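The other protein chains are all here in position, but one chain of the complex has been omitted.
We call the chains A and B, going by the order they appear; numbering starts again at 1 in every chain.
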Amino acid sequence: MISLALKSALAALAVNEAVVTDFAARGFHFDVTVAPDAVEAAAEILNLEGFFLEAITGVDWLADGQMEVVYDYNHSTTPGRVVIRARVSRATPELPTVSAIYPGALWHERETHDFFGIVFLRHPDLSPLLLPEDADFHPLRKDYTP
Amino acid sequence: MSVLASSDCKETFVLNLGPQHPATHGVLRVKLTMDGEYIRHAEPVLGYIHRMHEKMGENRTWAQFMPNTGRLDYLSALSYNHGYVLAVERAAGIAVPERAEYIRVITVELNRISSHLVWFGAFILDLGGFTPLLYAFDDREIILDLLQAVTGSRLTYCYFRFGGVYNDIEPDFITGTLAFIKRLRERMPMYHNLVTKNIILIKRLKDIGFVPAEMCRKYGATGPVLRGAGVGYDVRRAEPYSVYPELDFDIPTYPEGDCMARYMVRLDEIEQSMRIIEQACAKLPDGPVMAEKAPKIIKPAKGDYYAAVEAARGSFGVRLVSDGTTTPYRLKLRSPSYSNLSLFGEASRGMLLPDALALMGSLDLVIPEIDR
Partner (left out) sequence: MGKENLQDAIVQFAPLDKLLGLGRANSLWPMTFGLACCAIEMMATGASRFDLARFGAEVFRPSPRQCDVMIVAGTISKKMAPAVQTLYDQMPEPKWVIAMGNCAISGGPFVFEGQYGIIEGADKLFPVDVYIPGCPPRPEALIEGILELEEKITGSRRWPRVEAG
C-alpha cells in the first residue's frame, strides 16, 4: 500500500488535486497530474520509495491541443500502483526524461517519441526504436494519415 | 567483468546478431561491440516485427480487438486474452460467472505450462542440446489438443469474451487435463534427471548472467526474471484477480539471480500450475459460462482503466482510455518481455558471447510481444 508520506509528497507536486482511486473500478491506487517539468521530481520520490517503472505512454488529446504522458509505477513488495500524468502542448511536446533515474525509461520514452513525437529533453538517443530507422512519422497521433 | 576491467585493448569490432539468427527466437537484432570474445556493449534493435497492435486498437470496436491479443505472445496467448478482457470488464462494469472464472484459470494455467515447455526446449536448444526439445514438444502437444477442443485453435487463441468464455468445456476436457497432469508429474523427474542435473547445463547456467533485484527494479523487469532474483512478486498474488485468491499455490523464488535461478523458477512454476489446475478442476462449479447481462455493444464510461495479469513472461498490463464510444480512444499494451529485454544491454556487459546467449535465452523472449 502507498504510505501517507508518499501521498503527501506527490500531492505537493500535483497541479490539481491528487486522487486516491478505487482500485476495483480503475485498476490503480493513486493518480497524480503534475507539471511537465515535475516528472523528474516525482520519479525521484518514487525511486527512493523503491517503486519500479511499469511503462510510459502517451495519449493524444487532439481536441484539447494537448498530449498527455502517462507513467505507471508499481511496487514489487508492497503493491500499489501510482499513475503520474503530465500534459504538454501539441505544438511543443517537450518534457524532461526520467531515464537518469530509471534506465528502463530509455526504451519507453523512445517508443513514446516514435508513436507521438513527444520529445524527452536530455534523452541520450531518441532515434526510432519500433519504427524503421528512417521513419519521420508518428502513427499514433490522431491526425496521422499515411 | 574482471577481464574487461583489466583489458586495455583499444581494438573492438562490431558483431551483428540477427535479425535472422536462431538464438534470437525470431527477429531480434543485437548490435554487439566486442573486445575479442567479450562483449563491451550490446544494443538490441527492435521493431522488425512491429505489427501496429496499438494503432489497430484505435480503429476497431472493443470486441474486434480480441483476436489481436492472441497474436501478441503466441506462446501464452490466453494470458493476454485474460488481461484484455479484465481491463474491458473493469471499464464496462461486467461481472463474470464463477464457472467462467474457473475455466479461465484452468485454461490459462495449461497455457502457461505449454509456454514454459516451449521455452524449456528452445532454451536447451540454444545451449546446444537438441533432445529435450522433442520431449517438451511431446508433452506440449497434449496441452494443445486439450485447448484446441475447447478454444478451436492451437496457438492464437481468442477464447475469452467480455463477461465469460466463448464455449463451455466438455467433461472429457477435465478427465483429459487430469490425465495429462498425472503424466507430466511422472515426467518431471525425468526432465530433472535428463537436463537439470546435467553437468554441461550446470556449467553453462550456474553463476552466469547475473540479473540482481535492483537491476530488475530499475528496468521494470517482472515475472520469472524478477523471481529468479529473489523477489516474490506475482500479479496473481499482489493484485488478486479472477479466482486465484481461492486457490492454494506457492510463488517459487530463487535468490541467486543467475541463469540457473531463472531456469529453476520456470520448472517450479510448471509444478505450481499443475497444483492450481487440480484444485480448480475439483472446485469447478456448475452454471453459465457467460454473464447474462453482458452487453452486446460495449461502451465503457469516459476515463482510463488499467488491468494487469501474470503472463508466462511477467506482468502484462493493458491501459485503456475510453471516450465513451464503441472504439477505444487509446489502448496501451505493457508487455513483460519489453522491460525484461531492456536490461540485456547492462546485464551482458563484459560477458562472453556464448554466455550472453544463455542470458538471452533465460529471459524467455517472444519478439512480437516486444515489438507489438
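Everything below uses one rule, namely that a contact is a pair of C-beta atoms (placed from the backbone, for glycine too) under 8 Å apart; a residue touches a chain by one contact, two chains touch by 3 or more.
The model shown is predicted, which means the values in this text are computed figures rather than measured ones.
Q: Return the single residue from B:88, B:105 or B:118 that touches the missing chain.
A: With B:88, B:105 or B:118 as choices, the missing chain is touched by B:118.
Q: If the hidden chain were put back, which of B:34, B:56, B:174 or B:353 would touch it?
A: Final answer for the missing-chain contact: B:56.
Q: Among B:138, B:170, B:250 or B:346, single out the residue that touches the unshown chain.
A: Per the contact definition at the top, the residue touching the missing chain is B:138.
Q: Spell out, residue by residue, where the missing chain touches chain A.
A: Answer for chain A: residues 131-133, 137, 139, 145-146 touch the chain left out.
Q: At which residues does chain B meet the chain that is not included here?
A: On the side of chain B, residues 19-22, 25-27, 47-52, 55-56, 59-60, 67-68, 71, 74-75, 118, 121-122, 133-135, 137-138, 140-141, 154-156, 367-368, 371 touch the unshown chain.
Heads up, the rule we're going with is that only the chains that are shown with their structure count from here on.
Q: Using mean CA coordinates as chain centres, what's the chain A-chain B distance in Å?
A: That gives a centre separation of 25 Å.
Q: Would you mind writing out the residues of chain B in touch with chain A in their complex?
A: Within the complex, chain B touches chain A at residues 46-47, 50, 52, 54-55, 58, 87, 90, 93, 216-222, 226, 231, 233, 238-239, 303-308, 315, 317, 319, 321, 329-330, 332, 334, 338-339, 342-343, 346, 371-372.
Q: For chain A, which residues count as touching chain B in their complex?
A: Within the complex, chain A contacts chain B at residues 23-28, 50, 52-55, 57, 59-60, 70, 72, 74, 76-77, 79, 81, 83, 102-104, 106-107, 115, 128-132, 139-140.
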